[in-house]
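Note that this complex is displayed minus one protein chain, with the remaining chains in position.
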Amino acid sequence: MRAFESLQGRFYGDEEAIVIDTAQLVEIRWHGRGGQGAVTSAELLAQAAIYEDKYAQAFPSFGPERRGAPVQAFVRISHNQPIRNRAGVTQPDVVVVLDPGLLSIVDVTSGLKKNGIVVLNTTKQAEQIRQEFGISSALAMVDATTIARELLGVPITNTTMIGAVVRATELIKLESLFESVRRRFARLAERNIEAMKRAYEETVVEELAIDQIGR
Amino acid sequence: MPSKIGMEVSVAIGEAVRLANADVIAAYPITPQTHIVEHLAELVADGKLDAEFMPVESEHSAMSACLGSAAVGARTFTATAGQGLELMHEVLYIASSMRLPIVMTVVNRALSAPLSVWGDHSDAMAVRDTGWIQIFAENGQEVVDNVLCAFRIAEDRRVLLPVMVHLDGFHLSHMIEPILLPEQGEVDQFLPPNQYPLPLDPNKPVTMGDFGPPAIYTETKWAQEVNLRQAKEVILQVWNEFGDTFGRHYTPVECYRCEDCRVLLLTMGSFSETAMSAIDKMRSEGNDVGLIRLRLWRPFPFDEIRQAVRNAEVLIVLDRALSFGGPGGPVCSEIKSALYQSGRKLKIVGFVGGLGGRDISIAGFEEIINRGIEISEVGSPHEFEIFGVRE
Amino acid sequence: MAKKAIDVGRDLPPKIRQRHAVYAPRPVTTKENFAQGNRACVGCAEALAVRLVCKALGDNVIIAMATGCMEIVSSQLPYTSWRVPWIHTLFENTAAVASGFEAGLKAMSRKGRTRLENVKAVGMAGDGGTADIGLQALSGALERGHNFLYICFDNEAYMNTGIQRSSATPYGASTTTSPAGKVSIGQLTWKKNMPAIAVAHDIPYVATACPSYPLDLMDKVAKAVATDGPAYIHILSVCPTGWRCPTELSVRIGRLAVETGIFPLYEVENGQYKLNIDLPKLKPVTEYLSLQGRFRHLSDGVINKIQQRVTAEYAKLKEKAASSLVPAGSQKDS
Partner (left out) sequence: MTKSEDELTWKDLEIASIVTEPGSASKYKTGDWRSQRPTYKFKKCIKCGLCWIFCPQACIYQDDEGYFVADLYHCYGCGICAKECPTGVITMVEEGE
C-alpha cells in the first residue's frame, strides 16, 4: 500500500479513502542539521521530478547556514502545472526528518497538513514516536542511520532518506533519481543509490485509521 | 533536443555565461550572489569556460576591472547583490557613460542596517538612475534567457550600454527549478563575438573618459540619454529574435489575465509568479482583477504601461523598496508619473512589502488587492501602505 | 619637434647605461606620447615625469589614469594629450581598471580574439589616488599578480583640489588641511612609505624615481615594462604651486630631495634592495626645506627632528641594500 498514488496524485489512507488531493501540488519540508545535506536531498528529489517532466522547486531555508544548526529545505512538486508560488512552504504535505535528535528540539509537525505524513529516520516504533513526541499524523519510518553507516560508511542520511520519501509518497519513480545522483556523486553514486533502494524497501508506513483523520 | 533539467538558478546563470563564452569575470562574493561566481570559478577551473576569473578585493574593484576589460573589447560579466551594488555605485555611472557593454546579474538584496542578506529591491532602486539597461526576471529560465539577450543587447553597436539582469535574492537565486539550457551552436548563432568599435588599442590610440567642462557636459549627457531611450528598439528586436530562435518570448510589460480588468495589480520580479496564483484564485471567485508584470525597468516602457492600463480603473502597485520620506515605492512613483500625462482618470494605490526577504503568500496578495480596492473607494490618509507590518 | 630622430636609450649596451649622472645625457627618443599643450601649472615636474615615463613606456601600452592633476590637464574635451591608448574612469580604482585590461587581453589573446601582443597595462595615479583612496584597489591588483605596471606620481598632497594633505605629505609641511598655525607645525604625521607597502606584496619590481634624474627614471620604467608581473614605481614630482617654490626650481628641488636623502633613489628587485644613487655624504635637509614655502614656518627644533629621521631612515635603507648585495649579487649576475 502506498501513501501516495503517483500517477493520479491521490493519497490513499487505505484502499478506499482518498486522504490528500495531490493533483495540484505537493509541498515537502526537510529537517536536518547544517552539513547533513538536507538541501541536497531536496535538490535531488526536485531534479528527479523535473526529469519526469513534472514541475518542481527546491530551496533551502534562506540565509546563513551553519554546520550543526537545525536547518530546513523545501520541495514543491506539481504533476501538471507550472509552480507559481515563491513564498515559503508553511503548510507542508510531507515532513522529512534526517536526524532523529531533531524531534526533541524542533516541532517538526508545525503547519503539517492534517492528512500529511512525517517521514522519520528512527529506530523507534510508531507507537513510541507518537507517545514521545505527540505526533498524530501518518508516519513513515526507516533506520536510515544504520543503512547509511553500512552502505556509505558515514551516518549521513540525506540520500538514504530520499528512498524513504519515495516509498512513503511515490511522488516519483526511484529510478528517476539515479541520473542526478550519478552527476552529483560520481564515484560514490552507486553506493548512494544502493542506500536509497534499501531505504525504499525497509521503510515502514504507518497509516492512520480513517476515523483518526480530521476531514 | 535539450530537455529541462532541475538546477539552481545561480548555477544556471553560470552556465549561461559559459554559453555566452565570456572572456572576463571579475567579481567579489556576497550573499546571495555567491553561487553564481562560485560556479563560474569552477567552470574556469575545469576548463569548461576559457575566461579570466578575477577574484578581486571589492565590488568597487570588480566593476572597475570590468571597465578595463570591456574597454579593451573583452566580453565581460560580473554579479553582485545589495551592499555590493551600492559599493559599485559610482562605477556604474562610468560603465554607462563610457558605453561599456558589461553584463551584470544583480541578485536583489535588502540594504543594511540592520544587516539583511535577504531579498528586496532596495539595491536595484538605488541604482535606478545609473544609465544601465535594467531587466527584472521572474523565474530561472528568464534569467538564463535574459543573460544571453543582455550580452547581445549590450554589445549591439546601436546600444553599447551595460545591462543589469535583476533576480530576487534566495527566492530566485537559490531555487532549484526546471531550466532549459540552449545548445552552444544556437547560442553562437544568436550571439556573435563582441566587436567593440573603439577599444583601447595601441595601434589606434584613443582617449576615453575625458574631462568635460560646462561647455560640453550637457551635450555628453544628452547623447547618453538619447542613446538609452533608443536602445529600447534594439531590446525589442533582440527579444523578438530570441523568441523566434528559442521559442520563449519576452516583452517590456506583460499582462496576465488583465484584458478589460477594472482592477490591476503591478509587480516586478519573482513575486509576480505568486501574484499570478492569487489572481487565478480571485478570478475563479468572480473578481475582476488582473496582473501587470513590469520586466523592462530601464529604459522605462512608457507606451507599454499606458497601453496595459488603458481600460483599468484601479491600479495597485507593489514595491519591494521604500523611498524614505518620499511618495512611496519607487516603482509606484514612476508609474504615477508615467500615467499622469496620459490624462487617464485612474486610481493608483501604492503598497510597499516583501522587504528584507519577507514572503508574500498567495493569501497576502489577495489581501493587498482587496485592501487596494478598498483604498481606491474610500481613500487613505497615507501616501502608500506598508504591507504586513506588525502594529 | 626635434628634427633628428634619436635611438631609444634603453637599447644601449649595459656598460654605457651604468652611468646615471644627469650631466651625461644620452640618446633618448624624441617621440612625445604625452603631447605638447598639456594644461599643467607652469613648471610642473609631474608633467615632466609623465613625459619621461611615456618616452620609456613606448607605444605598446594601455594606460589607466586616476582622477587628479595629470588626468585633468591632459584630457579636456575635445582634446587629448595622449598618443597612446588611455582611459580615465575614477579616482580610486586605477589599479583595478589596469588589471582589467590585462585580464581582458590575456583571455582574448588565448582565444585568438585579438592580434595584440605583449601590451603592457599601466596604471598611473597621484599620491592621493595611490596611498590613500586607491590603496585597496592597488593592493588587490598587486596581490593578484597581474602583469602590469603601476606608477605613483607623488607631489605630496591633493594638488588638484587645492593642496590638501595626503598620507604622502611630509612631516611639517603646511597644506590647506594641515595648515601651520600658532599651535601646529602643519602636517603632524610622517610620510607614508608607499614603496615599502608595495615591497610587502612580494612583487618582482619596486623602484623610486624622480624626473630630476631622467635617465634613471626612464631606465626604471623600461625595466618595469620588461618585468613579468606587477611592478611599482614611485616618482617624486615637485609641485611649484603646492610646495610654494619658484617654477624654475622644480628640477633642482627634486635633485635636492635625493641629495639630502629625503627621497633616495632605489630599486627592489625580487626583494633585493639596491641604492641607485648612493651619496657618500648627504646634504643637510635645510638645503631642501628652505627653498619651499610649505616648510617656511619650521623651527630649528623641528628641522632637527626631520634631519634625524632622514639620517636614520637613510641608514636603514643602506643596510637593506648592503644585506641584499651579498647573497643576491651572485645570483643576479649569472
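By letter and in written order, the chains are A, B and C; residue numbering begins at 1 in each of them.
The criterion applied here is as follows: a contact is a pair of C-beta atoms (placed from the backbone, for glycine too) under 8 Å apart; a residue touches a chain by one contact, two chains touch by 3 or more.
If you're wondering where the values come from, they're calculated on a predicted model, not measured in any experiment.
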| item | value |
| --- | --- |
| Omitted chain - touching chains that are shown | B, C |
| Residue in contact with the excluded chain [from C:Val42, C:Leu188 or C:Ala226] | C:Val42 |
| Hidden partner chain, touching residue among B:Asp129, B:Glu183 or B:Glu219 | B:Glu219 |
| Among C:Lys111, C:His201, C:Arg252 or C:Arg309, the residue in touch with the chain that has been omitted | C:Arg252 |
| Touch with the omitted chain, as defined above, among C:Val28, C:Leu135 or C:Leu282 | C:Val28 |
| Touch residues of subunit B, complete complex, unshown partner | 97-100, 160, 197-198, 205-210, 212-213, 215-216, 218-220, 222-223, 226 |
| Subunit C, residues in touch with the chain not shown (by the definition above) | 1-4, 22-23, 25, 28, 32-40, 42-45, 47-48, 51-52, 74-84, 211, 214, 240, 246-252 |
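Operating definition for what follows: only the chains that are shown with their structure count from here on.
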| item | value |
| --- | --- |
| Pairwise touch network: line, ring, star, complete, or other | line |
| Most widely separated chain from subunit A, with each centre as the mean of CA atoms | C |
| Chain pair with the higher count of C-beta pairs in contact (A-B, B-C) | B-C |
| Distance from subunit C to subunit A - Cα centre to Cα centre, in angstrom | 66 |
| Subunit B-subunit C separation of Cα centroids, rounded to whole Å | 43 |
| Touching residues on subunit C, where the partner in the complex is subunit B | 59-62, 64, 71-72, 75-78, 80, 82-90, 92-93, 95-108, 110-111, 113-114, 116, 119, 121, 136-137, 139-141, 143-144 |
| Partner subunit A, residues of subunit B touching it in the complex | 4-8, 31-32, 117-119, 168-172, 174-178, 270-271, 273-274, 276-277, 280, 357, 359-362, 364 |
| Touching residues on subunit B, where the partner in the complex is subunit C | 21, 23-24, 26, 50-52, 54-58, 60-62, 64-74, 76, 90-91, 94, 98, 193, 200-213, 216, 220 |
